[in-house]
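A protein chain is absent from this complex, but the other protein chains hold their places.
Let's look at chain A:
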Amino acid sequence: MGKDIREDIAWAQINKDVLKSLENPKKLYWVILLIAIAMVGVAVGCEIYQYQTGMGVSNKSNSHVWSLYIATFIFWIGMSHSGTLLSAILHLMHADWRKPIYRFAEAMTTFSLMTAGLFVLVHLGRLWMVYYVMPYPNERWVWPNFQSPLVWDMFAIATYLSSSVIFLYVGMIPDLAICRDNIHAGWRKKLYTVLSLGWEGTDRQWRNFRITYLTIACFLIPLAVSVHSIVASDFAMSNMPGWHVTSFPPYFVAGALYSGCAAIITLFVILRYVFKFEEYMTLPIMRKLVRLTFAIAMVWTYLNLIEFSSVWYGHDQTAKDQLIFKATGPYAPYFWAMIFFGSILPLLLAFKRFQTHLPLLFVVSIFLNVGMWLERWMIIGPSFAHGHYPWTWDHDQWPSLVQWGIVFGSFGWFTLLFMVFCKVFPSVSMYEVKEMVYHRTLALKNKPAVKGEH
């Protein structure tokens, strides 16, 4: 395997390359931005229509009270887990290869959480009363119901969002100082000056910075695991056949890491191309990322099998009927597509020659995420179609265009946030890439060229 990064990149060159991504955008950037804004426009239109007219326009029904919104909500929450995996878990494990790519992974975490949060709002029948879910002082002495997994959700997501914003920001302070020192005009100079908190790179500052960063990383890891476990509890705690499965929390976490890693591959390819980051987002790093994704894909497959077999060999006939319904009923094409995209397609990633084939990886990673989205839809759709009570079975219900419009727009919203972030903040961590280069030079120095690398 090649080296993750060249050891002879000058530090000034790193600054120059990364800061270039903050300069005046090219045409392609504007095109992407406009498409994203148009997509958001579609979603906003749909939401206004739904808000004014009532939830009925989304074509949910009394059998299918939840639908695409909740499925896509889980999808976006899941997407947010990879950032923490790359930046916090791999940070603690001293996996150096994460350094050039963790910043955008973390931005992805924050933005996908912000997208997921919107779906909770869009889903509510009375959006204007959403503050009832929060415990706030009121003269009626009314509290939210702390037994409800939805309340846990609210706490978990709010905590995770605020923590990951802080983590993203703290990790960026040294880089913001570089931006402050190199950009001399306009509102951005002021912004970087304020945000870099007077960073000068003194010893004391670095020491404090390291400790803070490590503390937040340690804090964030259990949080990330708990967030998706709690989202899984929304389902596992209920008595719906097909949801009432103990293995749901680890299954959800694995699915989350999976879709997150796939999304990192997609964005890796895009950023490498759009911002010309070939020196930093190198193929060996991609290879490691692909291997990680493959491992997680297999964990997900395993947990999926556990879920199926525990239902199959369990005593709950209703749940078993439901599983059969999923695999053979009107949802069968989606179910098998999920199995194909989630478990079969990632087998490609096991082959060395595909692990650095960027165009192929780009396509595959998108399909992996399609599979993961289908997984969430298979949790929601068929479960409501075929519940405990046969009289209420409704196998034909299909979400209306309003729902699809909002789901479609959410991808635009995510892209919009992400593109703006990439232009305003350095999407590659400059100081950590320098560290990486430095470590590499050190390693080469200590190990005189005996067993030739080349």
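Structural remarks
Keep this in mind: a residue touches a chain if its C-beta (ideal position, glycine included) is under 8 Å from a C-beta of that chain, and two chains touch if they have at least 3 such contacts; residues count from 1.
Here is the rule we use: contacts and distances are computed from a predicted model.
Remark: of the listed names "Ligase-associated DNA damage response exonuclease", "ABC transporter permease", "Menaquinone reductase, iron-sulfur cluster-binding subunit" or "Putative tricarboxylic transport membrane protein", the one matching the undisplayed chain in UniProt is "Menaquinone reductase, iron-sulfur cluster-binding subunit". Only one of A:Leu19, A:Val133 or A:Val363 touches the absent chain when the whole complex is considered: A:Val133. Residue A:Leu124 is the one among A:Leu124, A:Ile221 or A:Ala327 that touches the chain not shown. Although one chain is not drawn, the whole complex shows that of A:Ala116, A:Met154, A:Leu303 or A:Met436 it is A:Met154 that touches it.
If you put the hidden chain back, the residue from A:Asn59, A:Ser310 or A:Thr356 that touches it is A:Asn59.
Summarising the interface, chain A meets the missing chain with residues 53-56, 59-66, 123-127, 129-130, 132-133, 137-138, 141-151, 154, 234, 237-240, 384, 387-389, 391-392, 394, 397.
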